[in-house]
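Heads up, one of the protein chains got dropped from this complex, but the rest are sitting where they should.
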Amino acid sequence: MAYLSLTNISKNFENVVAVKDFNLNIEKGQLVSFLGPSGCGKTTTLRMIAGFEIPDTGTIFLDGVDISNIPPNKRDIGMVFQAYALFPNMNVRENIMFGLKMQRRPKDEMIRRAENVLSLIRLENTAKRYPHQLSGGQRQRIALARALAIEPRVLLLDEPLSALDAEVRVVLRGEIRRIQSDLGITTVYVTHDQEEALSISDVVVVMNNGLIEQVGSPQEIYRKPNTRFVATFIGTANEFHGFVSDSSHVQCDEINIYSTRVGKLATGVKVVLLVRPENVEIYDQPPGRDTQNVFEGKIDTITFHGAITRLGINASGKIITADVSISSRAPVTHNQHVWLSFDPEYCQVMAE
Amino acid sequence: MAYLSLTNISKNFENVVAVKDFNLNIEKGQLVSFLGPSGCGKTTTLRMIAGFEIPDTGTIFLDGVDISNIPPNKRDIGMVFQAYALFPNMNVRENIMFGLKMQRRPKDEMIRRAENVLSLIRLENTAKRYPHQLSGGQRQRIALARALAIEPRVLLLDEPLSALDAEVRVVLRGEIRRIQSDLGITTVYVTHDQEEALSISDVVVVMNNGLIEQVGSPQEIYRKPNTRFVATFIGTANEFHGFVSDSSHVQCDEINIYSTRVGKLATGVKVVLLVRPENVEIYDQPPGRDTQNVFEGKIDTITFHGAITRLGINASGKIITADVSISSRAPVTHNQHVWLSFDPEYCQVMAE
Amino acid sequence: MDISRKSKPTASQIIFITLFLLYMIIPIIATYVFSIATRWDRSILPEGYTLQGYRDAMKNPYFLITLKNSLVLSFGSVLVSLLLIVPTVYWVHLKVRLAKPLLDILMILPFGIPGVVLALALVQVYNFAPLNRSPVLLTSAMVVFTMPFMYRSVSNNLEAIDIPTLTEAAQSLGANTIDILVKVIIPNILPGILSGSLLVFATVFAEFTLARLIVGAGFKTFPMLLVEYTRKDGTIAAGLSVISFTIAWIVSLLILWVGGKGMKTSQDVIKAH
Partner (left out) sequence: MDISRKSKPTASQIIFITLFLLYMIIPIIATYVFSIATRWDRSILPEGYTLQGYRDAMKNPYFLITLKNSLVLSFGSVLVSLLLIVPTVYWVHLKVRLAKPLLDILMILPFGIPGVVLALALVQVYNFAPLNRSPVLLTSAMVVFTMPFMYRSVSNNLEAIDIPTLTEAAQSLGANTIDILVKVIIPNILPGILSGSLLVFATVFAEFTLARLIVGAGFKTFPMLLVEYTRKDGTIAAGLSVISFTIAWIVSLLILWVGGKGMKTSQDVIKAH
């Protein structure tokens, strides 16, 4: 059995469905992200694991024991909140020692442990400071240290980086991942930021409207989205609407696109075909005959993003987005006539 | 002469240098970004163009006329603020018509113009709403429309997207660029977000400590940074510290790196050599003999970012960051033995 | 042991709150009832109802005089307070932000000045004509006494509105100083000005100690008349109370209404931060 297991969890708030029939197994030491737009139920699920909400139906097992009816202060679960939730009346060391004090640990052990977690987050010199004297990033690290100090069985993080600046966010997510890996602590991470979820997780759980849309590794989620919601919520995608014309082709308006991902969809089914910008190849000459899915177009917009340049290509009225990397030698110019192709393997097809 | 020209501008606040000897020419219709960390002087410079601050020295010419001593309400310059600065007591239409009312334009012209700018920002249906009824993104669009309604000679934007969510930010910066291009309005855009500056600008002015570090197109700034500050503030870079060993080589610790960018730096000069992660090539077999700057290493960390995967490679103790794109077929695994190379053309060298 | 956000209030808490509300409201309701009761000392409910108390109250020649005096005093205090406080606060907010903490401290002091002490000090210091024991002196005292209310209202409103940025936005759109003041600043701090004015009005209208100690019988106010009647006729006093309370009540409702409007328009700027 998995270390943390949620079975058939449902939760309504005054007749509004927050979470519906949620099933998930989390292995020991994994970092699992709940990813979705606000209101998708990810935070409610996390709060049920923490014990702040009671599921209407279903059971939560931790290490083989049903914890559904254990109050939050007996669950041995560490939690990090978006708003830091440091105790303003205590200094950093007192904040970190709070959980240990509740467990009535011996004084010297508390002090040693506080020093350990402070060095883990590299903030040894802040022990005597008060929360209001720290930056947002520092506060969130202290909150992490405080949660880790009690050596919880599971660490829960509820949008821990949302209140921080972009730069701090990137640095801190790297640190969270490093510490989590080093300690091997089972972690559930809630976020609405797909980049964050992809870069930090072992497993991503994409949620929408209280339901799980897909569970998988970041690579699976990104490369093989099961649903249109997953495909468009994560990353960017060109969308083509049409219908299945045979077991490996989709007819979209005038054009017929070859895809190896039609799967078991029946001929005639209305579908949407998705191609990510980085899977659109650009040529300044017509490509060879063995290249599939070749279309002509004219460069409409050029946006420089550093390592990549994003092109908007007008192909018979439809704007197709393509990303070209800095190493592609051919310079592009506005209104340039170009050819583009989609690799059939990267043309995701899903029923509308 | 350029359309907007700043010559020898300096400004101190109580003995603190805010801007020092700032010289810049902006052509008509260009979008120029001032990019730098907070406190670099970018906003002060913008405020001097607007007339909210008076330069201690130097002159500002607009369309050939010295505007340094013209009060802000006579400069004919549109301004968009980070905090929106919509008038809370007026509805959207009244906000937009405020500037036209100040110019005592005929009523029907005001109404027509308000409708025009509202359709420009695609918010025709909000005319009667009050600012507090709109989302942040909508408010900032209204602020843009209000600034554009008076057909200013120059449009100034002071971190217009900082208060908005990541998603809205990306959409709105595209719209700002589209509207700016369509109207051909000379624009100065202040931001601390390098991605924003790169993606939106004709010209980027990188500032630090009140001084201009570099002026150039986004591509120039990104690919050929003049200073170490520019190279590290914009994008990510691997840094190697060493000294020039001959006209095309830099000796860094044990390794000797071939670079075509040593330029006129004398042999023996202490330098830093910078290579961006996307310019580090990865091989699972030793590459051919004609490949330059080849090193061996072991994959230490793998972070998935969607279109690219970021690798941390341990090359004899030093962690080198490399980005591999999704289309590179070879899957990578933890602790894998790999070879990496830097293209000599992308090895930036600058004196320390 | 659960203090989660969703749990229902317990019965004891409901009882507690109910008693608490009754404790506050019963005397007020009783005053209303008493003012129209014929006799109410022998039974739980009054024996009959009449408006005689009100008729008698209004017959007193002092009724209109004291009402007028109190209104003049209240409006006068509001006016002086506005002229003193609004420009000062606006100026501090726009130009000398550093002076704001100092002003915050100064403006809490009137809370610490006992009305009795203030009245005595003023009577002693300004005991020369034409100030001595004059309505002017009383007005000054009232202004000082109610200053914190006006200051807080205006200052909080200015705080909520980002005045410097709005000023610059208006300037960039071609507005001159007068346009900015009339079309941007004043409309946006109007809720603060109004709610401050109403608080000052209500407080001054109800104030008894200062009026009695500073001017005494020379300039009788409505609360003074009311106190006089408490010794003479309970029903008439109750009637006067009802009138006084109704005026105060209307003013309070206006404060809430204006405050609510102010809140709404300020949200725009508050959310932006």
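Lettered A, B and C in written order, each chain numbered from 1.
Here is the rule we go by: a residue touches a chain if its C-beta (ideal position, glycine included) is under 8 Å from a C-beta of that chain, and two chains touch if they have at least 3 such contacts.
Keep in mind it's a predicted model, so treat the numbers as computed, not measured.
When you scan C:I36, C:V78, C:M142 or C:L199 for touch with the missing chain, the hit is C:L199.
Note that of A:P72, A:G137, A:G210 or A:G242, the residue touching the chain absent from this view is A:P72.
Contact between chain C and the unshown chain involves residues 1, 3, 5, 7, 9, 13, 16-17, 20-21, 23-24, 26-28, 30-31, 34, 84, 87-88, 91, 94-96, 105-106, 108-118, 120-126, 140, 144, 147, 164, 167, 171, 176-177, 180, 199, 202-203, 205-209, 213, 223, 226-227, 230, 234, 237-238, 241, 244-245, 248-249, 251-252, 255-256. Against the chain not shown here, chain A presents residues 50-52, 71-79, 81, 83-89, 98-99, 102-103, 130-132, 136, 139, 143, 146-147, 150, 156, 163.
Definition applied: only the chains that are shown with their structure count from here on.
Put simply, the C-alpha centre of chain A and that of chain C have 54 angstrom between them.
Centre to centre, using the average C-alpha position, chain B and chain C are separated by 53 Å. Computed centre separation for the pair chain A/chain B is 27 angstrom, with centres defined by C-alpha atoms.
Listed for chain C are no residues, as none touches two or more other chains. Shown for chain B are the residues that touch two or more other chains, of which there are none.
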